[in-house]
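Only a part of the assembly is drawn; its chains keep their places, and the rest are absent.
Order as written gives the chain letters A and B; numbering starts at 1 within each chain.
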């Protein structure tokens, strides 16, 4: 593609050199310009322009300091909400690792491990080129914060934690390493690719840490925004819980996790939460959903009943476009941006169309009421 | 893309205005025309042209009338056959919900719930822009129709039913609602997107209704047909059965369905039916298959042994094109149109390459004999 462009430009230069001016020149140059624009607008089949990418980052540091009052800091939102993108080259974010009882379904309290006291963790949203200056404190030994969450009297265990950003391009040995309870890790990474990316605790057993709730979503917008305009945006994280009872509450059933046989499958951490309290929309509106399947094990076939996905961008990158889809099949650690129109007044359920999952909680709704 | 085109046209108009006629004009205009055609033929990365879409439809109605003689009405075919597309703006289709014993494998009779007495239900085929005027009677209490199908003396249960068309863009609360035995629902929807779309009963437990057999395929052709020409077309619906014995026959094993552990996985409802009776083709022919995975739970990796899928259109939309694929991985409620050449005389098995499924019945063949 670049070769063609080069040929054209060479040609144009040659024409100028030979004194080919006047109305011919004008007309000709405009044609060339149109061609050039066309060429650039076509999908490039060669290498991506990786010139502006930032590979790697300064070494991570680990500090010890008193626990801060808040467990999160920075431009964050909790799904289905999507935060605004800060207008800065660098974005400061802090999300602490905590242990707490989390209500997954009515009366079902799970001994979760979280980022920012929430399953999933907060939604992070930046733009290509921005640098995230991140820090996280392991508060698993923060008895003041954790004890109040207890129900069954047993202490939650102290535990090493870490965080791995799929949106980053940095040495995981350094940045994604585990810290001890009471420690705070600081590192940065720059968003090189647009998309919807997973983050999760990467401390072994990674399966256990993810299944316990240490998962979330980063949205990286293209430098010039999305090619479409929408009326509303929602963030949906799908995850699996593997549970067994321990006293009055529930804890991880590791054997079930290894067999990939979940107890609950949820949108944004709570089984079927958007059935009684649907997300809002109006007839005729175009909705964008950021859908992230964090697994830890199984795929989802995301589907909205009563409409068709006008656009699907795999892993959230507009270059990976599918159109007119009834559903999108996403592996564990895969995502999509989906856009669709609400055709008329009504209630539009959305589900994982692997229907055993829908019936385990991966079921919600958008309503115009 | 539209901006470039607009610029070019503006440019052309300006040229004409300034009296730039004669041979230069002719030559120039033709170049512009060629560019314009090219621009239109390129994939548009902006919004789809959604101007002609029909969103929503009049309210559904429910009537009570005597059972009709036939359980289906309209331009329908049973897979692997594909019906012709009627030459009309509106297509009238009726498929009744029935309960009947269905032979899944030799001597294995399953207490199925069906559309039109068949698992999968009939194939519907329309063109983008056509409106389907649909009706369905819940005949689960039609003893005359059902009793003749009995083997083990026990009555089949009366049951509410409904139908959900993934090809439609209408309020599911209204059109896809459940009706009682003896009732008939009437509603319409317009085909907005080309593709291969699932339909299924959407009455809770949806998993149970789908696993019992209430699933099928709608083919929506692009307005101007497909970009390729083929010699033969076949429709293949892949579904899972979850069974346990009840007397002489088989009924749904709900626990197995929840664990996603099927008993049979079939093409067009009967385990391995195209192994002894292969689909027909000739050496050198190009075959188009409409492949719909209706699940209800698991994916399929559809593969034809001895050839390569020249084209794969995800969800049946030619814009979602992959080429030269050995298989296509389809989630439950995902589909593809696949096209391939029969390279020489012989027998070409097709399978779900998740081979445990192939050995549970998801195995067929195309033969030149």
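Heads up, the rule we're going with is that a residue touches a chain if its C-beta (ideal position, glycine included) is under 8 Å from a C-beta of that chain, and two chains touch if they have at least 3 such contacts.
Everything quoted here is computed from the prediction, not taken from an experiment.
*Asks:* With 2 identical chains placed here, how many copies of the sequence make up the full complex in this file?
*Replies:* Total copy number for the complex in this file: 3.
As a working rule, only the chains that are shown with their structure count from here on.
*Asks:* What part of chain B is in contact with chain A in the complex they form?
*Replies:* Going by the criterion above, the answer is residues 1, 4, 7-8, 11, 15, 20, 28, 31, 35, 38-39, 42-43, 45-48, 50, 53, 55-57, 164, 166-176, 192-195, 197-198, 202, 205-207, 210, 257-260, 295-299, 314-315, 317, 319-320, 329-335.
*Asks:* Can you check the complex and tell me which residues of chain A touch chain B?
*Replies:* Residues 23, 27, 30-31, 34-35, 37-38, 41-43, 227-228, 261, 283-284, 299, 301, 303, 305-308, 310-311, 318, 321-327, 329, 341, 343-349, 353-360.
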